[in-house]
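All protein chains of the complex are present and in place, except for one that has been dropped.
And then chain A:
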Amino acid sequence: MQTLIQTFMERRGDLLTALWQHLGISIAALVIAMIIAIPLAIWAVRRPKMAEGLLQLTSVLQTIPSLALLGLLIPLVGIGTVPAVIALIIYALLPIFQNTYLGISEIDDSIEEAADAFGMSRMRKLFKVEFPIALPQIISGIRTALVLIIGTATLAALIGAGGLGTFIMLGIDRNNTSLLLIGAISSALLAIVLSALVRWFQTAKPKQALTVFAVIVALLGSGGAYSAYANRTETITIAGKLGSEPEILINMYKDLIEASDAHVKVALKPNFGKTTFLFSALKHNQIDIYPEFTGSVLETLVKGNNPKSMTAVETYHLAKQRLAKQDEMSLLKPMAYNNTYALAVTKKFKQEHQLETISDLTQVDSLLKPGMTLEFIDRDDGLKGLKKAYGLDVTAKSMEPALRYEAISKGRINLVDAYSTDSELRQYHLAILKDNKHFFPTYQGAPLMTTAFANKHPKVVQSLNKLAGKISETDMQEMNYEVNVKNKSAATVAHNYLIKHGLLEGSN
């Protein structure tokens, strides 16, 4: 509970932004769904066969799993807010359509007959008689849709539309229950509050209801107008993958770019998605820049065979060259640290046995008690290959990722696999052994953008190149530690680093 409150206080700015995004997506989807479903239902009332068909269609749409639906939409409309809103609209159609249709078609025949007998026009009958009678049912359909939308909108984070889902995803990603809870609770509260508001609309006097509705629309509208105003200066959108490390990096990018050009504003989309996702967003100009790893480029983004045992420099050049050729993209100069698989031992163990490189391990074969993730043990580019490459003779216990750090700090094992920038290395006082035979592929981070963008923004390129060769593995471990364990904001951590290393002038 203590940590929950603490996390909440630290993140309330982010929470407000996420809440606003969540609300925006949800309301947009709801309003559009109403605009589609209500007239459609009115039209269908006089065509029972069509209505039957439409009811079935909307129910089928609703049974599509949300993840599958998002997946289906990506090739059609890309990623971001648009597919998220479309998916939400699709889910909201059924309850609104069904309730409007039933609400109107279940009106007593004698009432309809009376309206006709008094010479009411079709429209007048609809608005004066049918609509008011069906209204309670229509509103209850809208409420059902709203609750559904707000819940499902947490998935919008998966495709870069932001919202409260980012908290949930971050929570899962960082194994941080507080974040997860904050996301989930806020989304539930939002559903309850909005649902109550809609119910209030139903009972409120028309004038009050109209006023409140106007205020809400004005608020959302002025939010939109403000962002349109803010967009008058050029906005560069920078996204990052899931996790603290990319978030720290893009905050550095933002600081560096904005410091060099007052007319440029950088919009950040942290935790935007996974590798291929971001790459396609970049391709479709939905984002302008994101940090990518040299190793990931060669492995998943470009075509071609990869020679074994490349140095870091070779890896970077090959990645840069292939990106330029195949995708007309520019991979700027990489930072120093290599975020790859690594083997780590405690600092104490390292000193005792004077270990520097992985090769050194062969001297102490018999003393080793490795505990490693099942995945690492089983991969050709993991322990299997490593044993061959270094002539190492060990058998590893398979352990859950989180448990192995615990185990090594208690001395039950003394060798673990790790990612070289894991904050746990810092947390548990571990040291990495140098991969002197370049067995592990190199994963150096560097800003990726389209060549067209790079040519058009030489100042941006210049600013970002300031990071080339900077940030060591321990720097990164330290910063990840600050964000993940100490719960500092990525922006602060990034800013402090830049100041400390003289990359950014100024006092704040």
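Heads up, the rule we're going with is that a residue touches a chain if its C-beta (ideal position, glycine included) is under 8 Å from a C-beta of that chain, and two chains touch if they have at least 3 such contacts; residues count from 1.
We take it that contacts and distances are computed from a predicted model.
Peer 1: Looking at UniProt, which of "Cytochrome oxidase subunit III", "Protocatechuate 4,5-dioxygenase, beta chain", "Ferredoxin, 2Fe-2S" or "ABC transporter ATP-binding protein" names the chain we cannot see?
Peer 2: "ABC transporter ATP-binding protein"
Peer 1: One chain is left out of this view; which of A:S121, A:T235, A:T276 or A:T451 touches it in the full complex?
Peer 2: A:S121
Peer 1: Would you write out the residues of chain A that touch the absent chain, in ascending order?
Peer 2: 108, 110-111, 113-121, 124, 128-129, 132-133, 135
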